[in-house]
Each structure stands twice: as structure tokens, then as C-alpha cells.
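See below for the structure under consideration.
All protein chains but one are shown at their positions in the complex.
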Amino acid sequence: MKLHPAALADKTEVLVRFSDVDMMRVAWHGSYVAYLEDGREHFGKTFKGVGYDDYFRTGYVAPVVNLTIDYKQSLKCGDVAVVETRYIPTEGAKLILEYVIYRKSDMAVMATAQTTQMFMTADGEVQYTDPDFFVEWKRRWLKN
Amino acid sequence: MKLHPAALADKTEVLVRFSDVDMMRVAWHGSYVAYLEDGREHFGKTFKGVGYDDYFRTGYVAPVVNLTIDYKQSLKCGDVAVVETRYIPTEGAKLILEYVIYRKSDMAVMATAQTTQMFMTADGEVQYTDPDFFVEWKRRWLKN
Amino acid sequence: MKLHPAALADKTEVLVRFSDVDMMRVAWHGSYVAYLEDGREHFGKTFKGVGYDDYFRTGYVAPVVNLTIDYKQSLKCGDVAVVETRYIPTEGAKLILEYVIYRKSDMAVMATAQTTQMFMTADGEVQYTDPDFFVEWKRRWLKN
Partner (left out) sequence: MKLHPAALADKTEVLVRFSDVDMMRVAWHGSYVAYLEDGREHFGKTFKGVGYDDYFRTGYVAPVVNLTIDYKQSLKCGDVAVVETRYIPTEGAKLILEYVIYRKSDMAVMATAQTTQMFMTADGEVQYTDPDFFVEWKRRWLKN
């Protein structure tokens, strides 16, 4: 996965739990999905307007329609991970975020990832143009 | 934990997943909570009327207010567990279930457990007498 | 994600748990990672030789280095998912599997996915040619 130029970036920290770790004594590869979500939620607080509660309030949901993770090295129990979440501008009516997960102790890259979310109304109608709240969010946060 | 005489009992099987297992190469103790829920859901299908969808439909929720698990032996990745779910009659307006988790290969007891659920309306009002649907359920399934 | 021609294919079923489901009342997107693992483990039992226990026994580990999931529709609590796991031949020293997750009730496609695993010795040395056990596995299972 090649990372793209990001328009906005945010960082948060996650502690790797005992229950995240598998028989190989490293964080189970599925655990990273929650770390990405931690990154995404934190991004939505820093750049207010794209958290799940913002979607609720404005009558939308923003399901993940694609998830891609490249695993580079292994996180261990007790490691602190730094999740960098980056907003990737796109033409379509969707939200593309990229992520770099670092091990805090040496800032080595553990994984890179991308999620794509689309927008639907609460009753499941897919939006093919940006919903108003997202137009507003871009206007507010993106430098032109 | 001493098991009580059960009025109804049901069994279902669960496969112990790779992701359930911890560094010790046994099922993480928290994984058992999902196994108990598998048992509870299956019980609610066998003795129709006490599944989460029945609560929804009748306007109630039935949150777990107490959970107790005694761990005896360890399940391993790939083990099939048999969850026996048993209904324990009680006076109060609550649902008490007991569970025995067996390893299917030799039916050795891995854990015993108990959950207590109370009933609340969807907007959070605790019920101090049995809701109608539960009175009905008891009438239907319990021999007298 | 475009699916590739598969040399081997296997199917297994997974029950969508209450604890898999999120606030949106659909299976959380991270839950699918466990469903894929269920598929992969079952594949490894059907086509014996590529389960995590086979790796252990032969002194290898086979970590997932890439995971990609395309979400199409949403699974709900109580749904039974059918996970089809397909082996995709490749030149490199790696194991590529593709997955189709169906909703059993109507066999609608809920998600497609791909995982890539590479081989390492237990002490972390990456293998650039197929380990013997994998050469053996291909010989055994792949028609030529």
C-alpha cells in the first residue's frame, strides 16, 4: 500500500492489551482494526464533525466499505502504539483515511492501513454526493 | 459456585477460535463471556420467548446485572465446547441462568457460570414484577 | 477487489453473535476478521497441512501480512454467514487466500476479502522460498 499525501493528520496512543495478543505472543492481526478505529475516532474529535455521533446527529451513517492493512512488524503485549490518522482528499462522496501505526518506544512502523467510508441515510440510502455536514466539514478544516 | 436445580436445560456447541486464545495458548478467560451468550441465545431459541429480539419486540431490555464464572480447566484453540444453559426458577422479577461449559472431546467440565438479568423498559425503567411476556413464557414452558 | 481463479475452495458457517454487532445493529466491520479466520482454519482442516498447528509442528509461523476486505451488505445478529475460502496460486513464497462471505438465508454476498500470509521460522527469519511442508502441501492438493 502506497500512502497518499494527507490534507489533515492526527495522532493518538493505544495500549496493546493482554487480550489483544495471540498464541504467537504478538497482537492478533484482527486487533489492529480496533486500533484504527481508535485513530479514526480521535481524528473525528480533533477535526470535529466526522465522529460517529456527528453522523447520528445529522441523520447519516458512514459504514466502512473497504479496509486494507499491511502488517510490517509485530506489536507485543504492553507496547504503546501511536496511531497516525490522515485524511486523503478524494472526488467521490466518501471519506478516505490512511493510517500509520507506530511502536511508540522507537517509532518503528508496525502497519499501514486505509479505510474507505461511504455515507448513507439512517434508512440505508447511499449518498452519491457529499452530505451537507461533510461539505461543511471540508470547508471548515481544509485549507485551500 | 454451587449449581441449582434447573427447570429447563439446553445445549449448544461453540468452536474455540484462534483469536479467543491468549499467550498461554488457552482460551482467554474473557472469551467465555461470549460462549455463555451463545448458550443463552440458543436457550432462547429452544425455549422461544427470551431472546434479545423477543425483548425488543415486547419493548423491554434484559441487561445482565451479575456475571459469575468459575474456571476449572482450560479450553484450547480448535476445541469444541458444549455450553449447557439451565433456567433456575426464582421469586424475583429476574432471569437467572446457570451454565456448564464442557470440552466436547471428553465432556470434562471446563467452567461453570451464572448470569442474572433484570428487566427494564426501553427507556430504562426497572421492572419490579415480571413483565407480561415473561409471565407468559413461564406459563408456556414451565411444568407445574 | 477482483476475485481470482481459485485452485481449491472450502466452505464453513459462522453464527453472527450479539457481541459482534455494533450500535448500528449490524456486525461490526472488525468482526469479519474472525469470520475470515474461521474460514481459513476450516480450509486448513479440509486441505490438511496449512493450519496454525501444522505451522507449529513444522517449526514455522505464517503471519498475515496483508488483509483487504470489501464490505457489500451488512450481517445482522443471528444471521448465519457462509465463508467460502479459496486458495489462489502464486509464484512467491506466500499463501494467498480469497474469501466470499455470504448470508446463508439468501446466499447474498456480504463481503469479499483477501489475506496474504508469508512464512517465517519460529525465531522470525522470513522465508523467500516455499518451506518444505508447503511444497509438500501443494504437491498433495493441487491438481496439475
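For this structure, a couple of remarks:
Letters A, B and C name the chains as they come in the text, with residue numbers starting at 1 for each one.
One rule holds in what follows: contacts are C-beta pairs under 8 Å (C-beta built on N, C-alpha and C of every residue); 3 or more make two chains touch, one makes a residue touch a chain.
Keep in mind the model is a prediction, meaning the values are calculated, not measured.
Contact with the chain that does not appear here is found for just one residue of A:1, A:15 or A:122, A:15. Considering B:14, B:50 or B:69, the position touching the chain not shown turns out to be B:69 (whole complex).
Against the chain not shown here, chain A presents residues 15, 17-19, 33-34, 37-38, 41, 52-53, 77-78. For chain B, the residues in touch with the chain missing from this view are 23-24, 26, 29-30, 33-34, 37, 52, 61, 63-71, 74.
The set of chain C residues touching the chain not shown comprises 18-19, 21-23, 25, 28, 30, 77.
The rule is simple: only the chains that are shown with their structure count from here on.
Taking the mean of each chain's C-alpha atoms as its centre, the chain lying closest to the overall protein C-alpha centroid is C. Of all chain pairs, the one linked by the most C-beta contacts is A-C. Chain B and chain C have Cα centroids separated by 30 Å. Touching two or more other chains at once are residues 33-34, 37, 52 of chain C.
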